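Only a single protein chain was left out; the remaining protein chains are all shown in position.
And then chain A:
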Amino acid sequence: MSVPSCQLFDQTKEECGVMQSPLVDFSYVGIDAILEQMRRKAMKQGFELNIMVVGQSGLGKSTLMNTLFKSKVSRKSVLATSQEKIPKTIEIKSISHDIEEKGVRMKLTVIDTPGFGDQINNENCWQPIMKFINDQYEAYLQEEININRKKRIPDSRVHCCIYFIPPTGHCLRPLDVEFMKRLSKVVNIVPVIAKADTLTLEERDFFKKKIREELRSNGIDVYPQKEFDEDAEDRMINEKIREMIPFAVVGSDQEYQVNGRRLLGRKTKWGTIEVENIAHCEFAYLRDLLIRTHMQNIKDITSSIHYEMYRVRRLNESNTAVTQANGIPEHHLSAHEM
């Protein structure tokens, strides 16, 4: 034990430099290290993302998915079908991929809806899709109320539904309005103008404005929903986005040489459309929104708002069932279309 720097026996405490100070701040506790701990845990666990694409066949849904994730993640790429037949009824097809980037692992599931809007009579074509979405909420709920729960409940809930609007240039079609009206109540909808390379910039602006008006007048809340802005900072960022939607997108998984660089694009006789060039189309904005800035927020809204609403509805239903059946709770409350 080293000798103290003052001779205690002859000096008073004050002279020795002993101070009674209850609150000392010259060192720090280190609580910001919790962020690093969370990051480690997240990296180990990986992330899940479930995106649904909805729109008539031929609007470039699969290509857009491939472009977004820079790999062949869509159903069409995985299943080698030489002739794509339009199915007689709407099908829901999920394909999952494990992708990785800079150490971050993600299980991406793309849910395709072939047959939507392709029939002669498209009445109620949103029903199978609503059912699918609610089925995922139901599955999650069942896991949650289980007695022995999994450490991490697998999340198959649809985080985001990209709705493809055909580039008519006029306005939304009745089918578009009906679909988005209903689905925006249960899932985050991100509408996009598909194959936007058929519209000039003026036509595009006019179309967008029209669409926004129609969404407003029909009370359709697409992502990012105004009522879920958390604070002024969020509102500011999201307002800018709301003024730009729907994004006019062009997809491509082919590369071309432009000015000495290899870029994703579409080559025509009158020029090459560069997918990632914001002067040409708004693909990059969509990508940034969905992936680089708002991905976590999209998942949070799904779990803390859409899912919770579903859960409350179900719990209330089961309580009514309890009183109706004289106080005997049912065992298997099956999900039904709403």
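The definition used in the following text is that a contact is a pair of C-beta atoms (placed from the backbone, for glycine too) under 8 Å apart; a residue touches a chain by one contact, two chains touch by 3 or more; residues count from 1.
Here is the rule we use: contacts and distances are computed from a predicted model.
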item: Omitted chain (choose from "Alpha-1,3-glucosyltransferase", "Septin-type G domain-containing protein", "Exosome complex component CSL4" or "alanine transaminase") - UniProt protein name; value: "Septin-type G domain-containing protein"
item: Given A:91, A:239 or A:308, the one touching the chain that is not displayed; value: A:308
item: From A:39, A:170 or A:216, residue that would touch the chain that is not displayed; value: A:39
item: Contacts of chain A with the absent chain, listed as residue ranges; value: 1-6, 8-9, 13, 16-35, 37-44, 47, 49, 68-70, 99, 101-104, 106, 142, 145-149, 151, 230-231, 240-241, 244, 262, 276, 278, 282, 284-285, 287-289, 291-297, 300, 304, 308, 312, 315-316, 318-319, 322-323, 325-331
